[in-house]
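Excluded from the complex is one protein chain; the other protein chains are retained at their positions.
After this line comes chain A, so read on.
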Amino acid sequence: MDRQKVLLFGAAAAVRLLLFTAFPSLPHLLAGRVEVSTPVTSFKRLQEGLFLYTHNVSPYDGGVYHQAPLLLPLFSLLPNPSYYPFATNVLFTVVDLLGAQALMQIADSGQSVKTRLFESSRKELRWSSLAMAAGFLFNPFTIATCIARSTSALTNLFILAAMAKASQGASITFVFAIAIASYLSMHPVLLFPPLLLLCYHVRASKSASAPSLLSFAIGHAGALASTCGGLLYVSALLTGSWEFMRATYGVRLLLPDLTPNVGLWWYFFTEMFDSFREFFLGVFWLHVASYMPGLTIRLRKQPLFVAVTLTGVFAVFTPYPSIADAALYLSLVPLFRHLFPLMRYTFLASATILYASFLGPAFYYLWIYAGSGNANFFYAITLVWSLGLSVIVGDSLYAALRDELDVERPELKGKEVKRI
């Protein structure tokens, strides 16, 4: 077992380092692709920020860098990636491997099939944690993100770590991980309530007397707030002002940079009249956020499923999604292997995603390079991509509800359900 794991991790690291060294122009190429690098995760922009930072200029002055300030001291420790990329490459490879390690911990905890309040009737249908890690490490989207050295790889790592720690009931590390993920990308903070619930269930099932949910929630929320506050305070000390808030979270919230990406926002806001902008920004953000309370309440017995589904929602509906978000969601979905027999559109959805991944670059090429297409070509294909992902989200939700129904009402097992 352990040897297999070493072999798998070794192979994954070897593939990444081989791609880095055999094709030295590949990182640069991928870092320039809009599907992989967004304005808020691009490695090229990070390098720009790093240059300004090491020359004692505020990294946010140029209006190019929109990432968290604490990334700067971390990356300034490494040798300059333009000349000595090896250390940076190793860092991103290690980030992926740690992510896979966290994913294995989530799978081993078994929280996806059996929680304190709920036990799936199909719980013996599972893939080994090793297979899950392989699915994550050899997912072409994950590899592309790693090679492009997009900082969303870091966000993904901390989201996975938060899930892993929550499913082990390790409160402190869980709060710490989710705080860093939120600090880096803001939207992961929405994962806090379902993961808090998960952590609570695990703790309650471990100890004889369950702690009070309210005090548990207040304590953890306080811890999260103070950790995030601490991170922000250190950032402010580092950059000398609170200006970074506007350049990082302000950009994520208000969408000033309309560079195309695989999401749905950029086209919509390009077309919009300025007077409606604030209103629709509010509506769009409200829409993203509204999934969290609804799902957490309805599926409170399966909080891990809620968190995973929310990562899928993020991959579709956040302002700057990339294939890294899709990679995270698609690697987490196999945790719910027991729901696959209940899902109805797996082939359709995966074929749609595959089609979109081939047609997307083709249409982008027609628009930008050949000049024979236009923005609508690429936007149409991002719609198809989002459709494919949202079909998986919707279909897995259906399957989870059906699975719950099968436990609650065993006599309805195998019957066709009707929508009313």
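By definition in this document, a contact is a pair of C-beta atoms (placed from the backbone, for glycine too) under 8 Å apart; a residue touches a chain by one contact, two chains touch by 3 or more; residues count from 1.
Convention: contacts and distances are computed from a predicted model.
S.K.: Of the options "GDNF/GAS1 domain-containing protein", "Eukaryotic translation initiation factor 3 subunit I", "Proteasome subunit beta type" or "Glycosylphosphatidylinositol:protein transamidase, GAA1 component", which is the UniProt protein name for the chain that has been left out of view?
M.R.: For the chain not displayed, UniProt's protein name is "Glycosylphosphatidylinositol:protein transamidase, GAA1 component".
S.K.: From the list A:Leu214, A:Leu286 or A:Ala370, which touches the chain that is not on show?
M.R.: The missing chain is touched by A:Ala370.
S.K.: Among A:Val189, A:Ala217, A:Leu359 or A:Val407, which residue is in touch with the absent chain?
M.R.: Hidden-chain contact among the options goes to A:Leu359.
S.K.: Residue by residue, what part of chain A touches the chain that was omitted?
M.R.: Given the touch definition above, chain A has residues 341, 347, 351, 354-355, 358-359, 362-363, 365-366, 369-373, 411, 414, 416, 418-419 touching the missing chain.
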